[in-house]
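Shown next, in structure tokens, is the structure this report addresses.
Excluded from the complex is one protein chain; the other protein chains are retained at their positions.
On to chain A.
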Amino acid sequence: MTGPADPPADGLPDGSADGELGEQPGRAGAALDGDSGRVLARVLREHAGRLAASLISLLGDFSAAEDLVQDAVETALRRWPVEGIPERPQAWLYTVARRRGLDVLRRESNYRAKLAQLHWPEPQAADDRLRLIFTCCHPALAPQARIALTLRVVCGLSTGQIAAAFVVPETTVARRITRAKKKIGQAGIPYRVPAAEELPERLRSVLAVIYLLFNEGYLSSSPERAQARDLVDDAEWLAALLAGLAPAEPEVAGLLALIRLHRARGPARFDAEGRLVLLADQDRSRWDRHAIEQAVALLTRAARAHRRPGPYQLQAAIAACHAEAVSFEQTDWAQILVLYDMLAHLAPSPVTRLHRAIALRHVHGAAAALAEVDELERDLAGYALWHATRAELLRELGQAERARACDERALKLTTNPAQQALLVERLAWS
């Protein structure tokens, strides 16, 4: 037990440290840097959820099991970057969690019986992790708590990493997680996949969490990074997991296709200096054609088999239209407009109407689009993209002064550095 790949042999808190099982915010939040960090994130993503699921099954206590996993994960975050990643990282994590688990069980009268059952579980049925996701995304929990809890319990992120990703204080994340875990226990939120009749509604809540992760990762509001790649990885991973487990749900396939289509176009979205490149100016040879074909096939299969269109399938279909266009000029805007009409009908929102207006511009011209955009002022006056879109339309209609004012307003409203750079450039040219 001396090599770098060994779990910590001792130095784990003794059985008297009851309080150790509480929140331990950010002990190693900053450790995920560089290549070793990337590997570590992937390993945790693959194994943290499985480990949590098996410990919850064993202990019958969500909160205690999750604390054990988090402790193991944070130990790994501290030690792996220094000592190297162990050969069998999942076994390493399990050993650490088990030692802490033994401390907990020793305090229980029936610990001997449970001790006998305590062994590294055989590869769990994927169902186990699905149960975990549904518990973390239960509608009885606050929406922000669902995201934090999913990232922490299913994906193995620390409170520090979650806080950094969503630009909120770490204490806020820790408080949300603590409150959510308490509620799971005290309010009797079950650890199971919902019954068939509840599934569609409950799935919506899970998909919403994954969609938010993807959005935050795709265009991060964090001023430090234009793209939070890890969150997109997590979102795709969760969507793929869900797609494998709920193959009869076309919206799951839709969300997975949507994420994969955006990722396939990812390499062309930023230039060498990290600046955002608009769709019209992107080098389409850098798009991953193979990934696009596969995502489109996935979407088409789901749509044909179930004929139940939903917001994620429609957004994926719109992304597919863009991805399949050979050039910006050959984009099938009429088709995109139809899809936006359907989307606005199924899931009406001002942001959807704004995007629809951009399609409208290419089908019916700038004046029609501007009229539509102006109607959204009350809802979107605080939204950078609303002002940036107005600027573009006004400029096209020859109203340079008003366009400039809109761009200036947009610049004040965005915190994304890549968007900011783009707007600064546009203001310099106009």
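As a convention for this text, a contact is a pair of C-beta atoms (placed from the backbone, for glycine too) under 8 Å apart; a residue touches a chain by one contact, two chains touch by 3 or more; residues count from 1.
The rule is short, and it goes like this: contacts and distances are computed from a predicted model.
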{"item": "Among \"Response regulator\", \"ABC transporter permease\", \"histidine kinase\" or \"YCII-related domain-containing protein\", the UniProt name of the subunit that does not appear here", "value": "\"YCII-related domain-containing protein\""}
{"item": "Which of A:A72, A:I189, A:I259 or A:A384 contacts the chain that the document leaves out", "value": "A:I189"}
{"item": "In chain A, positions touching the absent partner", "value": "138, 140, 186-190, 192, 194-195, 198"}
